[in-house]
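Moving on to chain A:
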Amino acid sequence: MSYDYLLLTVFLAIAVIFPLIPLALAWLWARTFSPAKPGKDKQASYECGIESTGTAQIQFQSHYYLYALVFLVFDVETVFLLPFADMGFFRIPVAGFLALMFFLLLLLESLVWAWAKGILEWK
Partner candidate 1 sequence: MNDTLHLLKLLAPESILLDTSLLILVLGLIPATATKRNLLLCITLLGGLLAGAWLFFVPENANLFHGMVVLDPLTRLVKVAVLVLSLITAVFAVGSNVREHFGEYLALILFSTIGMMLLAGTEDLLMIFIALEMTSIPLYVLTGYLKRSSASAEAALKYFLIGGVSAAFLLFGLSLIYGVTGSTSLHDLGGMSRDAALDPLLLAGVVMAMVGFGFKVAAVPFHLWAPDVYEGAPTSTAALIASGSKVAGFLILAKLLTFGFAAADGNAGWAQMLPGWLPLLAILATASVVVGNLAALSQSNVKRILAYSAIAQSGYMLIGLTAAGKNGVSSVVFYVIVYALTTLGAFGVVSLVEQRRGGSQLHHFQGLHKSAPGLAFCMGVFMISLAGIPPLAGFIGKFYLFASALGSASSNGNLPLLWIIVLAVAFNAVSLYYYLIVLKHIFVIPSSVESAAPEPRSATSTLVGLLALAVFVLGLYPSLLLEPISSAYTSAVKFSIKSGSAMR
Partner candidate 2 sequence: MPTEFLLTATFLSAFLGVALILMLPVRFGAAAKWIALLSALTGFGFAIAAFRGYDMSPGAAPIQSVINFPWVEKLGIGFVTGADGISLVMLLLTGIIAITGILFSWNVTQQPRAFFALFLTIIGGVYGVFQSLDLFLLFVFYEIVIIPKYFLISNWGSTNREYGAMKLTIYSVAGSALVLLALLGVYVVNPDVSFDLMRLAYFKFPLGFQLWAFPVMFLGFAILAGIWPFHTWAPTGHVAAPTAVSMLLAGVVMKLGSYSALRVAMVLFPAGLDYWRMPIAILATVGIVWGALVALAQRDLKFVVGYSSINHMGFVLLGLVTLNTIGLSGAVLQMFSHGIIGGLLFAVVGRMIYDRTHTREISLLGKMGLAKAMPFVAFTFTVASVASMGLPGFSGFIAEISILLGAWKAFPVLLIFSALGVVVTVAFTLRALQRSFFPALTGSPELPGADAEHPHDFEPISLPERLGALLLMAATLGIGLFPNILLDPILRSFESPHSIMHRLIQEVAK
């Protein structure tokens, strides 16, 4: 019978409980010893000493999401280009080179598409 998973379970339990202990102690201390005196200034959010105005909720611009998508696509492209640029430039056969050029062409097309659809402009 193998005890591997048992060891792992114990480790997991300790890993969860260990950081919770100080937090629990702090909470208990606060409950027993500290007075309950909430105040407007004490509860306000910290803004480098300046008084906060307005609410903390601003409308999230959905355009960030489109940017993140476009970034993701081109970032993955860069990752794929890395080995090609780094050391494969003189060592891959013609077919590989053509395949990579096709890959770049596809991504160029997607850039053109994103540009034409107006995704690259902030709205």
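Candidate selection criterion: all candidates are chains of the complex that A comes from, given by their letters.
Quick note on the criterion: a contact is a pair of C-beta atoms (placed from the backbone, for glycine too) under 8 Å apart; a residue touches a chain by one contact, two chains touch by 3 or more; residues count from 1.
Computed from a predicted structure; not experimentally measured.
Note on chain A: across 1 or 2, the candidate touching it in the complex is 1; the others do not touch it there. The residues of chain A lying in touch with candidate 1 in their complex are 93, 95, 99, 106, 109, 112-113, 116-117.
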